[in-house]
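Note that this complex is displayed minus one protein chain, with the remaining chains in position.
Residue numbering begins at 1 within each chain, and the chains themselves are lettered A, B and C in the order written.
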Amino acid sequence: MVEKILFIIFAVLTVAGAIGTITRKNMIHGLLLLVFTFLNVAAIFFLTQAYFVAMIQILVYAGAIMVLFVFVLMFLNLRSFQQEKQTHRQRWIALVLSVLVLVEFVAVLYGVTKAKYGFSLASVQGGYSPDQIAAAGGNNQVFAKALFNDMLLPFEVASVVLLVAMVGAIIMVKKEKHGQMATRQWEPGAEPALDVAEEEV
Amino acid sequence: MMLTILTFLPVAGALLMLIFMRGRPNAYKMTALVTTIITFAVSLYIAAQFTTGDASFQFQEDHSWIGNLGIHYHVGVDGISLLLVLLTTLLSMVAILGTWNSIKDRGLAFFISLLVLETGMIGVFVSMDLFLFYLFWEIQLIPMYFIIGIWGGARRVYAAIKFFLYTFAGSVLMLVAILAIVWWYSRHGGFLTFDILTLQKAGFNGTIALWSFAAFFVAFAIKVPMFPVHTWLPDAHTEAPTAGSVILAGVLLKMGVYGMIRFCIGFFPEVAVRAMMPVVILSVIAIVYGAAMSLIQPDMKRLVAYSSVSHMGFVTLGLFTFTVQGVQGAILQMVSHGILTGALFMMVGFFYDRTHTRLIKDYGGMARPMPVAAAFFSLFVLGSLGLPGLAGFVGEFLILVGSFQYYKVFAAVASIGIIIGAAYLLWMYQRTMFQQANEKWLSLKDLNAREIVTLVPLVGMAIWIGIYPHTFLNMVDAPAQNILTQVQPYLAQHGDGLVRMVSALFGGAK
Amino acid sequence: MSTVPGGIPIPVDWYLYLSAALFMVGAVGILTRRNLFIMLFSLELMMNAVNINLVGFSGFHQNMTGQNFVLFTMAIAAAEAAVGLAIATALFRNKKTLMVDLFDTMKG
Partner (left out) sequence: MESYIWLIPVLPLAAFILTIIFGRWWIKEQAHWLPILAMAASFGLSIAAFVQIRGAEEPVILNLFKWFSVGSFQVPFGLQVDQLTSIMLLVVTGVGLLIFIYSKGYMHGDPGYYRFFAYLSLFAFSMLMLVMANNYLLLYFGWEAVGLCSYYLIGFFYHKPEAAAAGKKAFIVNRVGDFGFGLGVMLIFVTFGTLDYTGVFEAVGQGQASNGILLAIALLLFMGAMGKSAQFPLHVWLPDAMEGPTPVSALIHAATMVTAGVYMVARSSVIFAHAPTAMWVVGGIGAFTALFASFIGIAQKDIKKVLAYSTVSQLGYMFMALGVGAWSAAIFHLMAHAFFKALLFLGAGSVIHSMSGEQDMGRMGALARRIPATWITFMAGGLALSGIFPFAGFWSKDEILGATFKEGVYIMWGVGILAAFITAFYTFRMIFVTFWGKETRSDEATVKHIHESPKAMTVPLIILAIASTLGGFLGMPGQLNVLGKFLEPVFAVADEVLGREAERIVTMDVVLMAISVGVALLGITMAWYVYVRRAADLPEKLGARFGIAYKIVYNKFYIDEFYAATFVRAAVDGSRWVWKHFDELIIDGAVNGMGWLWQRGGTAVRPIQTGRVQNYMLGIFAGLFVVMTVIVVVMFA
């Protein structure tokens, strides 16, 4: 029962943080709210006894990724964006559409989970009940065993993906050699763009 | 195992060239040639091991490939496909030898394209799995597209795109039909399979048969090409480089007919019989129409291209008469057309290499500087216009005999196509080889040893088929009988009435 | 009921509703904001919504695969963030703006 209450609290905070994230004019504020949201999500993971994932959520998401964002944001002239209009022309139609889709989601979820309309969700049993996990040495143990047995190959692939992303990112932000990179000036006639990142460094 | 080796040998050669022989023209040309020669030798070996008179598929290999979908790597040959495989390997060899020095730019890519093309073509003929068939069918499209589009004539891009879109439209229809029949079969008592032999026994009927037949037929008719979907052919042939034209005319067109035999008739004999009449009419139109178009072409390659329309009209005519002579004649005509038209394109290529023009009016009196070329050319021209004793006659005559049994009027009209055939070919020959010698060309060199060696196998085949067609007829006899047995019950059911109706309409008494 | 005896005490459909809500908030962000960075934030939100689903089902089914998958999602998110930020930087260099609707070079 305690878990349920906590869940509701964290869930509400999560959604609130998310809404805050997308409504801020100042990107730093948005970013901080995003971290807040992630922490709440981590709490929800914790409630689900997915301790390892919760930690990773905090470390990687709220930590590493967000630092990356902050780092980049600091390079840019943030104020200038706040002068401009923040929302897209299509905002009203998008909003209406999103709400409609959300309603439909909820309707479908309701329909599905009430088991009245088709399939039962309780059909699959994986053999890792909380008791069993505890018996097997805790969440970390079980998680690692599953990861390095069943998921070994995807795990390695994921590492390759990360490597590729890293190389790609470096190449894209690298100082451009003449007429070589994809980030070459798009309109040949326009004046050369100021290389902001370059100036800062 | 032999068939797999045969199929993938050219690609192996191409890989070898790609990896080790960049920028060394002599090395990669020689490798390409040797690869095709070995491939040809392998195909000959298979032919030697082949049991003629056996209608079933031989040298079968069957491995599960994508098991869930019932897709197998299943290859095998019967007499018809073996004959076409032999034609393919022979013409590939000849094409490579014949364009030895014609390709100046990006030669490596060109020869690799040819080899990949060869694999695709052989694959089409040996596949016994619809999925595999479709795969190879598409594979050969790509190198051909590049061959036309990169090494072609002035309007090569137009021609290449036209060729590609035309045939691709057809193959997409075919894909739909393939999926449709596979699905239908899995629903109606069968299981999920792409196996051609299994599907042939499925007994498709009703709507599914009708529509699938139509889709298959359109796909293959474009490839053949039948009137009125033939217009890609003159453009593609004209713009393609010599080797491309040779392969295109020699083999690619045959794939259409091969598909008709295997699928249109093999899967849906009943619909095929119902479609007999329209197909025969279209074929006869193609014969006369193609010949008439050839008559006034100013460009030698275009002329030969339109003559292909005419000659392939004979093939479809023979096939859809469903008589033993017609069917066997059609298959033999495919081979002889491949050899003769391939040879004609080759000759035009040789002339083009020297003069850089294909227009008939630019030529004249070529027999004086190039007597050997003129002699070879005349032989192919005569073979092509159906001179008895050469390859063209045998097929055409058998087809006419076959069709004459049912459609006297149509056979007579088709014969008119032969008259016009003599007219356009000889007229072309007269205007290019004979008459006053054009001053410009008097110093041209005659065919060199390589070119003669290129043509000799074709000459040999042309005479062999003309004098002793028995070798080849023997090979296709059993499969042809097989086709007829499939069709027979429906012929009795629909065919007769149709024929009688037509006979009444057109006055042929039987 | 959508909880399993002896399992996680929170019903699985709660996760789903939360996930749906979070996802749609992200979607609204992506659809309505012009700022590229906010859009990237929204993307992260949507991914987190997915993660919640995965973890929720993992607990519900008592199966580790869901949690394992979250790890992969995070790896992808990290990669995406890196590449996305690199793109953002490159874009900013060229156009001196991060307002996404100004980038319409691919206009048909």
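Keep this in mind: a contact is a pair of C-beta atoms (placed from the backbone, for glycine too) under 8 Å apart; a residue touches a chain by one contact, two chains touch by 3 or more.
These figures come from a predicted structure and were not determined experimentally.
Considering the whole complex, the hidden chain is in touch with A, B, C.
Of B:Q328, B:T341 or B:N482, it is B:Q328 that touches the chain left out of the display. Shown as candidates are B:K162, B:R274 or B:R358; the residue that touches the absent chain is B:K162. Within the complete assembly, B:I296 is the residue of B:I66, B:I296, B:V453 or B:A492 that touches the hidden chain.
When you scan B:A41, B:L135, B:I281 or B:A423 for touch with the missing chain, the hit is B:A423. Touching residues on chain C toward the chain that is not drawn are 27, 30-31, 34, 39, 100-101, 103-108.
Counting the whole complex, the residues of chain A in touch with the unshown chain are 88, 90, 93-94, 97-98, 100-101, 104-105, 107-108, 111, 117. By the touch definition given at the top, chain B reaches the unshown chain through residues 162, 165-166, 228, 230-232, 289, 292-293, 295-297, 323-325, 328-329, 365, 367-368, 371-372, 375, 378, 382, 387-389, 393-394, 397-398, 400-401, 404-405, 408, 411-412, 415-416, 418-420, 422-423, 426-427, 429-430, 433-437, 467-470, 473, 477.
Quick note on the criterion: only the chains that are shown with their structure count from here on.
Chain B has the C-alpha centroid lying closest to the overall centroid of all protein C-alpha atoms shown. One inter-chain figure worth recording: chain A and chain B are separated by 58 Å, centre to centre, where each centre is the mean of the chain's CA atoms. Each chain gets a centre from the mean of its Cα atoms; for chain B and chain C, those two points are 56 Å apart. Look at where the CA atoms of chain A average out and do the same for chain C: the two points lie 4 Å apart.
Annotation for chain C: no residues touch 2 or more other chains. Interface residues of chain C facing chain A in the complex, by the touch rule stated above, are 2, 4, 6-18, 20-29, 31-35, 37-38, 40-42, 44-45, 48, 51-52, 55-56, 58-65, 67-68, 70-72, 74-83, 85-90, 92-101, 105. Those residues of chain A that touch chain C in the complex are listed here as 1, 3-4, 7-8, 11, 14-15, 18-19, 21-22, 24, 27, 30-31, 34, 37-38, 41, 44-45, 47-50, 52-53, 56-57, 60-61, 64-65, 68-69, 72-73, 75-76, 81, 84-91, 94-95, 97-99, 101-102, 105-106, 109-110, 113, 121-122, 124-132, 142-143, 145-147, 150-151, 154-155, 158-159, 161-162, 164-166, 168-170, 172-173, 182-183, 185-186, 193-197.
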